[in-house]
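Single-structure report; data block below.
Missing here is one protein chain; the remaining ones are kept as they sit in the complex.
Let's look at chain A:
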Amino acid sequence: MSAASFLTGLYPPPVRERWGGEISREVAASGIRCWPDTVAGAARLWLHPTHWPEARAGQTRRVVVVALSAVTAATVLLLRSLIPTTTLTADVRHPATSLWLVPLLLGVLLAVPLPPLDRTLFARLVAAAARTLAAPAVAVAALLALAWSGAVRQATGPAEAALVAYYWLTLGFVAVRLCACVARAAALTTPPGTRRLSAAVLSVGAGLAAAAVQTLAALAASGGHPAAAAEGSALALAAVVTLAAGRDLGSLTA
């Protein structure tokens, strides 16, 4: 993959569809000095979904739904990497430190597209979901079988490292396929309206902001750990991006 294709790939899909070829040619012609501006331009456009050109009705809302699923999946992976932690939990037995999850889950629920009322379309939706999730289901089943076999407890050295790598690759694969499933489902369903989607994005952003504040406050109180600082910063960045995009979407309904 060339640098121009990679940098063009950073742009939101509706912008790529409209201007992708020209952006690639411009990047290839201008060379390395235009890379920072190209990346900054892509970031600005992700923060402003209302600027995306729509080739099809509802395209922007569908892309936002998929992007929201990607942000949620990335957050889950990030938090999984830091478990066990007492500052940020996802557990009903620790309601105070799990409160951040409420707006996040509410946002995810609000963003769920409406299922098609047509039987043929519904059958296509189920078939697409089954096709997309079959491979990750097999990967998870293999992972569970491995865990229950007891081989994990006996593994040491390179075998242990391979098992850890396999575990994370499986989680990553599941996250990517879930996002792909959302993308395929979004193409066959009615996307949420702009008002509902804006509320969903802002709700997810509020959950991420609460998680970031919780993490950074605990960090400030305890003196800090580099991993927790990185986690807090990543959550804060995700919160800022999500809230900005939600606010921009909301400006359409104001």
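Quick note on the criterion: a contact is a pair of C-beta atoms (placed from the backbone, for glycine too) under 8 Å apart; a residue touches a chain by one contact, two chains touch by 3 or more; residues count from 1.
One rule holds for everything that comes next: contacts and distances are computed from a predicted model.
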### Query
Name the chain not shown, per its UniProt record: "Transcriptional regulator PadR-like family protein", "ABC transporter ATP-binding protein", "Spore germination protein" or "Hydrolase TatD"?
"Transcriptional regulator PadR-like family protein"
#### Entry: Residues in chain A touching the chain absent from view
7, 11, 15, 18-19, 21-23, 25-27, 30, 34, 36-42, 44-45, 48, 50-53
